[in-house]
Every structure is written in structure tokens, then in C-alpha cells.
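Below: one structure, written as C-alpha cells.
The other protein chains are all here in position, but one chain of the complex has been omitted.
When the chains are written out, they are named A, B and C in that same order, and each has its own residue count from 1.
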Amino acid sequence: MEPVATTFFFYFLSAVAIVGGIFVILRKNPVHSALALIMTLLALAGLYLMLYAPFVAGVQIILYAGGIMVLFLFVIMLVNLERNQKEEQFNKQWIAGLLAALALGGLFVFVYVKGNVLFPAQVFKVPEGENTQQIAVVLYRDYMFAFEIASLLLLVAIIGAVVMAKKRI
Amino acid sequence: MVASLKRQFGSGVSEASTYLGQSYMVVDRSLVPEILQVLRDQEQFDYCVDITAIHRPDHAKQFEVVWILYSFPRNERIRVKTAIADGEAVPSSVPIWPAANWLEREVFDMFGIHFDGHPDLKRILLPEGWKGHPLRKDYGIIQQDSEWVQINLGIESGQ
Amino acid sequence: MLDYIKGYLSSDVTPGQAGNIFWAFVYIMLVFVGLSVAVICMNWLERKILAHMQVRLGPMRVGPHGLLQPIADALKLLLKEDIMPAEADKLVFWTAPFMVVITAFTVFIVVPFGPTHAVTDMNIGILFMLGVSSLGVLGIVMAGWASNSHYPLIGALRSSAQMVSYEIAMGLAVIAAVLMTSLHGTGIYGTGTATDGTGTLSMIGIVQAQLAQETWFIFKFFPLGLIAFFIFAVAMVAETNRAPFDLPEAESELTAGFHTEYSGFRWSLFFLAEYSAMIAVSSIAVTLWLGGWLRPFPNYLSGDGWDGFFSIFPGFTFFILAAIALVGTRRMPKHPYFKIQTIGLGAFAGALALIGVILLIPPVRDRIQDIYWFSAKVAAFMYMYIWYRGTFPRYRFDQLMKVGWKVLLPMGIAVLVATAIVGVF
Partner (left out) sequence: MTEPSTYISHLELGEKDETYLDSNELIINMGPQHPATHGVLRVILKLDGEKVLGTECVIGYLHRGVEKIAEHRTYTMFNPYVDRMDYVAAVSNGLGYCEAVEKLMNIEAPPRAKYIRVILTELNRIASHQLWLGTHALDIGAITPLFYTFRDREEILKIFEKYCGARLTTHAFRIGGCQYETYDGFEKDVKKFLDFFRPKIDEYEELLTTNRIWLERTKGVGRISDKDCIALGVTGPVLRASGVRWDIRKAQPYSGYQNFDFEIPIGTNGDTYDRYLVRMAEMRQSVRICEQAVAGSPEGPIMAKVPKVIKPPVGEIYHSIEAPKGELGYFIVSDGSTQPYRLRVRPPSFVNLQALDLMVRGALVADVIAVIGTLDIVLGEVDR
């Protein structure tokens, strides 16, 4: 299917993502922050769709928005919210934060200016219908070893988390 | 059994007999915890059926506190009674029978009799902050704590 | 413009794939209206069926046999005062029901009622369905948290834990079914014609694979398909918060769980979402394991004769319903007070019969086939839902988790591995 109103959707989704991101850090209430983060993640999923990567978009929704964020909210609702709301939102490290933000901004500007040199002018068009299959081939054939290492690392992380969270085993 | 108790505690057990096939004993207030303990441990009265009180305003000692006990091994009931004056406290029997907890609270609620050593002696059926103890004879049947009703329910009268 | 509209009619793909926005919009409206009607019917049916299971009559007053009860209920809900707790988080409280409803309806974009009867066919169809329906829990969590009250909060906590747990088992069962689209098996399991061995996540593709392999996936690699189906059938009840897994809204424990503080219109949105979510997961189950829109035995009982025989089913079903309604008119009390009700029931029977006649007109008959078989299979699931509710006590939270993590999850992994092994060797 030919894309419709690509530019509009690109800017719309980008704006949603950015506004969501800003709300994540501006809201005092952690639940609001989490909801804003979900908004950002959904907007990103939309951007993936526009890049002809439906599988990544689906996984983004199912894992991040549907899975991880639900757990986030689960934990946030359990902890003491009243105390968090009283806490100071911007602490003393704002200078370092500002510097980091400026550096990142500089990088973005650099990429934007030099973008035409660094990236191909035309985005490589992956056939949408085979996106999932191609990811599978890449993951499980070309980068099998890296994939397995990553999964092993995650397993270690899970076990570590269980050990740390459990009082006695 | 009653006879042996009488021997053991002497004049503390002022009356012990049977009326309509039900045995009861009247004991001195100071001996209450001891006698109840003995009744449970030696005489096997392991089940505290009820604790209640009777208000007799014409007596010198206005209140009569009644323990109704039952023994599973002996299949027997006994009533232990003691008379106390208004304002006098009775030792709590919660350490002997945990069942006494709410029963004593109810007696406190209805008669205003205090139980020494009760873990959480407060009103149980009436709301906290209520004035008066309704089962006393001087408390009228349609009497109410109108102040409480007005403050908490926002109405003139609960009647 | 007219050509644009007409042009689609000759195509053999979904409007989404054809890029025909007009027909996509028509399909969306059809699905939306159909779903709303289905929810209304479910409302009435659930009350009636449950009532008859429980030796009572159910709604009898509003309309003949309470047929107008759902409409009366809907009116009542719309007219009810909309209460928002004073301490509630207004924005989140307001958004939550819409979140739930939108996700519950969005998934129907990819549900294939027929080879071309879907709004669109996505390459990641099943993934899309699981993903979007998993967003529904966010709405529930939001509702529970925003109410700023303990019972909804506990309901939301239960709901989030439950959904995340059962989604995993559900996903494993789904992957097993997706694996089957590419695997044909050999030896005793060898069936159907060979393809290139690539599987598909597309909802339509999955049904077409079942058609090509000449088997429903529930029977494939027996008993692996059946076990995977069983896992999904259990997990989907848990996903939709229905008895015996209705802990997030357990009325005897949490009064009404996450929607305790909701009333009127907003509450009805939760209701709508619950039922459309039930239909959605049932659609997944039907698509993945029960051959989707395929009529019974399309490969063995093929030929014009059988096609004709099966094609009269939709009309015939409506004739049976009309006959039941007619019998109902006969059994109505003869008292003049019931005259209007009797006439109404008769008119209803007439309407049903008319629909039956329309469904027998050849062009309609051919096009309605797929939708009929799909709906019939989904309806069977809906009946099961009601049946569960009438039969089972409620699980306790830890037992629910135990079932999810200690029973369904290992079973799902085992089925997945076994399917892969059986399929390859």
C-alpha cells in the first residue's frame, strides 16, 4: 500500500514523541510520567511503521508499551507516591545535565547539517511483506552468536534480579 | 467440685449451690482471677461461654459480673458471679480465655465496667465517643446521646 | 470517484491492501456497527443463558422475553449521572475508559471475517492484535489508579499482574500456531501440500495456511495443536478478566474492582470494551486454531453440491431463530396486556425470517458464507464464556499466578519446542 500523508504523520508522530518525552521529566507525579512515556513509545512505534518496519513496531508496542510499562506502573503504584511528590524535582546536578543536553543538541545539529553526507539520500525500501522474515534471517543466521550472547546476558540479569530481590532463597 | 473450691478459698466463695439444676457460685472480687484460673486448669472448664453483667441499683454493690463456663471433658456448666460497686474494676479474663475479649468489651460498652488488663478495652457495639452505658437501669429505653447523634449524623434525633 | 469505489469490488484483497480508503472506511463502520450489535446481543444472551442455567428466567419485562432490555440498559446508562470522585486524577480518570475501548476496537482492523472481509491484512497481523490488546491493560491500570481509592487500586494491581503473566503463555501458544503455518511435518503428521516453508504472522495468511494444509491447527500434530489451543483458551479468559479469572473486578472481594468508581456512560465504555475484547480474543482463537472463516471440511466435502449445502446454513440459522420466536408468540400469555408484546415478538420473528430470506439470495449467500462461519465459531466461544461464568468459582490471586506461571508457561514452552521438533523431523 502506498503511504498516505507521510510528511504529516512524520511530524505529528515526532511531535507526540517529543512532547511525551518532555512530560516524562516535567511531571511531578510518576504515574503521569509513565503515561507520557507510553505516549512516546507509541509514537515511536508509529515512526517504525513509517520506516517499513512493522515487526519492530509490533514488538515495540507489545514489549515496551504493553509489557514493561505495565510493570513500571505496577511498581510505581506500590511505592509511596506522596513522598515522591514532595521531593525536589531538579537537583544540584543541573549544570552537568545542561552540559550533556547541550552536547547532545550539538550532535543533533551536526548530524542535521552534515546529514546528507553521512546518510544515503534515499531510504532503502524494504519490502513490507517480508520484514518479519528478514529480521528472522538476520537475527538467527547472520548475527546468531551476538543474539545468543545478548540472551545469555539477559538471563544473567534476570537471575541477578531475583537473587537481589528475594530475601531468602 | 464446688465444695472443694469452697474449702480451697474459704470465705472468698460466699455462696455455691444449684438452682434449677444449674450450679453457680458467688465469689469475692479479689479472688476472681485465681478462681477462674483454677476452674480452667484444675476443673477443666476450658470454654468460656459468656461474660455478662447485671445491674442492681438497689444493692450496695451495684453490678454483678457473671462468667458462664462450660467444661468439654465434664459436660458441665457453671456460673461464677461476683458483685462490684460502680467504678470498681474487674480483672480481665482474656489471658485465661481469649474468647473473653469481645465479651468483656461488650460488658464495658453496655455497663461501663472496666476490666483490668484487657488488651483493647473500648466500645464494641456502640460508636466510640458515645456517652452513657445503655444496659444500666438508669439509662432510659429511648434515651440517646443526642449530642453524638447531632454531630455525627447531622440529624436532630435518632428516634 | 465512482470508478474508485467500484474498482475495489473486482479485487481480491482487503481494502487496506488495495489502498482503497473508501471501502476501508465502509468496512470499519461495518465492523464497528456489527460489534456494537454483537455486544448488545451478548448482553441479552448472557443474562438469559445464565438465568436459565440458574433456574430462573432472567429479564422478562422490557419487551417480549426481555428482548429490549439491553436497549433499556443502554438508555439508563447514558442518562445516569456521571460521577467523578473528588480526589480522582481527572485527566487520567477521563482517558482510561477511552483507552480501553479504543484498544478493544482497534484490534478488529486485522480480524479476517473472510479472505477479503477484513479492513486490512497486516504482515504482523497476529502480533498487532496481541500488542494492541495488551494496551488495554494500561487503561485498566489507569482507571484503577486514577480513582484514588483502594479497591480500584487493588483491582488494577491484580489486573496488571494477571495480564502480563498470561500474555506470556498466550504468546507461546500463538507462536506454536504460527510455527504450524510453515511446518508440514512428515511421517504420521505429514499432511497437505508443501509450500516454501516460510511461516506468516498475517491473520489471513494463517487461515490460508490451514486451508492449504487441509487441517485446522487444533488437529495438527495431534495433540500439540490441541494443547496449544487449550493454553490459549485458558489464557484468553484470563486476559479478558472473565470468570473464573475475573479477579480484577471480583465483586465479592473488591466490590467492582478497577471500575468501582465509574458510573453511567464511562462505566458502559468498560462494559463495551470487555465484551469486544472477549470477541477479539475469540477471533484470534478461531483464526489460529479453528480455521477462521473456513466452513467445515472444505477439502473433503468439496464440490458444488456440498458448497450449496453449506451455503444455505446462514439463512437456515435465521429461519430457526424465527421459528423459535414464533413458538414464543404462541406461548405468550393470552391476556390483552401482553398483546403488544406478542405482536412485537411476531414482528421480530418476521424480521429474522426476512434476514434469513435475504441471506438466501445467491449473491448475498456467496458473500456472507465466510462471515457466517467465522461468527458461528466465535459465538461458540462466547457461549463458553457464559458457561464458565455459570459454573466456576473464582480463583484466588496466588492460585491464578500459579496456574499462569507453573502450569501454562511450561506447557507453552514444551508445546513450542515439540512443535518445532515434530515439524522439522
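The definition used in the following text is that a residue touches a chain if its C-beta (ideal position, glycine included) is under 8 Å from a C-beta of that chain, and two chains touch if they have at least 3 such contacts.
All values derive from a computational prediction rather than experimental measurement.
J.: Of the listed residues C:12, C:87 or C:398, which contacts the missing chain in the full complex?
T.: Among C:12, C:87 or C:398, only C:398 touches the chain that is not shown.
J.: Going by the touch rule given at the top, which residues of chain B touch the chain that is not shown?
T.: 19-20, 22, 24, 40, 44, 46-50, 52, 54-55, 66, 68, 72-73, 75, 77, 79, 94-95, 97-99, 101-103, 106, 110, 119-120, 123-127, 134-135, 137, 139, 141
J.: So which bits of chain C touch the chain we can't see?
T.: 50, 53-56, 150-151, 153-154, 157-158, 243-244, 246-247, 250-255, 389-399
Heads up, the rule we're going with is that only the chains that are shown with their structure count from here on.
J.: Among line, ring, star, complete and other, which one matches the pattern of chain touches?
T.: Graph shape, chains as nodes and touching pairs as edges: none of the named types, so other.
J.: Which two chains meet at the most C-beta pairs?
T.: A-C
J.: Between chain A and chain C, what's the gap in Å when you average each chain's C-alpha atoms?
T.: Centre separation, chain A to chain C: 31 Å.
J.: Per the centroid of Cα atoms for each chain, what is the distance between chain B and chain C, given in Å?
T.: 63
J.: For chain C, what residues touch not just one other chain but two or more?
T.: Residues: none.
J.: Chain A touches which residues of chain C in the complex?
T.: Spelled out, the residues of chain C in touch with chain A are 16-19, 21, 89, 92, 120, 122-124, 127-128, 130-132, 134-135, 137-138, 141-142, 144-145, 153, 156-157, 160-161, 163-164, 167, 198, 201.
J.: Show me the residue ranges of chain A that touch chain C in the complex, using the header's touch definition.
T.: Those in contact with chain C are residues 1-2, 4, 29, 31-32, 35, 38, 54-55, 57-59, 61-62, 65-67, 69-71, 73-74, 77-78, 128-133.
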